[in-house]
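The complex appears here minus one protein chain, its other protein chains still in place.
Presenting chain A:
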Amino acid sequence: MNRRVAVIGFAQSPCLSEAGTTSGVETLVPVLRDALAGAGLHRREVDFWCSGSSDYLAGRAFSFVNAVDAIGAFPPICESHVEMDAAWAFYEAYVKILAGEAETALVYGFGKSSAGRLRRVLALQLDPYATAPLWPDSVSIAALQARLALDAGILSERDMAEVAVRSRADAATNPYAQVAGETTAERLLAEPYLADPLRVHDCAPVGDGAAALVLAADDRARRQHERPAWITGAAHRIDPQTLGERDLTAVPSATAAAAAAELPADLDAAELHAPFTHQELLLRTALGLGDGVRINPSGGALCGNPMFSAGLNRIGAAATLVMSGQAGRVAAHATSGPALQQNLVCVLEAGR
């Protein structure tokens, strides 16, 4: 497998507490335009399109079909969709190019979390026999995971608050962030619990948004971009769906994905898709990231978590660090499912 694939363009919408239509197609139009412009590619030069979204967010069947209008699907194009975060659509497109079935690809994700009640809608991704019929919400499930980590002495509520403080400070320079600003751990820890032991600052805001990423192979990538972000490793793994079946503090699928992606130790930065503060701390350990690795310079999902594109945003933010020359070797991570059940890791590098 000698083919190499690079990210050559990325764009995202601002993450807003409420934005645009339920269909998402209007939100996507400018994002696709900007991503293609960044890659110097015309719409008709894209060999493969792949998207991630969820019908349950919009409350309508085949909602992704509507969004296909935004990519100009007539005359027919080569297109695919995953009912997951678009980071997994990225993986599909990456494999498609590696397999030689495409030279260029555009990956996009979109979601309108504000249309329904997100923490309740997400109950429907759980085991449908013994768990989903109880409607446990996503925040409560994350809280059960945080408690296990607290009880095990792996982290403290102050550690969690400090993640929020650093993320919000970093997000101050990110125009797409939904939450940003200076604060202190003392101030955050004085707030009441939202779902004991989680406070509001421990949880990503509910927001709407979209993102698009452009990929290309070999010489095509070199021609399109003076500094492509080469994908030197990518893998995803999955843990059992039933919450009681795994050690929720260890994130074994993230560790396995990092090993499969050959995640190097000498990273300049890592963009981690951690919608809860404790999850960032668990992921740092699971991925073996040392203190020298800058975590989430964008502010991360804690400052903007548009469902089904927030994972792709991490890859886009990491790739942007490389494409802009701010970093030479970075990692991106995306998650899906309850309590970090599914994890994707990729490594992006400058050069060649």
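Quick notes on this one:
Methods note: a residue touches a chain if its C-beta (ideal position, glycine included) is under 8 Å from a C-beta of that chain, and two chains touch if they have at least 3 such contacts; residues count from 1.
Here, contacts and distances are computed from a predicted model.
Per the UniProt record, the chain missing from the shown structure is "DNA-binding protein", taken from the list "DNA-binding protein", "FAD-dependent oxidoreductase", "Glutamyl-tRNA(Gln) amidotransferase subunit A" or "Sulfate adenylyltransferase subunit 2".
One of A:11, A:32, A:323 or A:350 touches the chain omitted from the figure, and that residue is A:32. When the missing chain is restored to the complex, the residue among A:78, A:130 or A:172 that touches it is A:130.
Among A:6, A:165, A:215 or A:243, the one in contact with the hidden chain is A:243. If you put the hidden chain back, the residue from A:40, A:197 or A:328 that touches it is A:197. Contact with the chain not shown here comes from a single listed residue; of A:58, A:105, A:229 or A:346, that residue is A:58. Panel shows chain A; residues 20-23, 25-26, 29, 32, 43, 56, 58-60, 68-75, 112, 114-117, 119-121, 123-124, 127-137, 140-141, 143-148, 151, 193, 195-198, 240, 242-245, 248 of it touch the chain omitted from the view.
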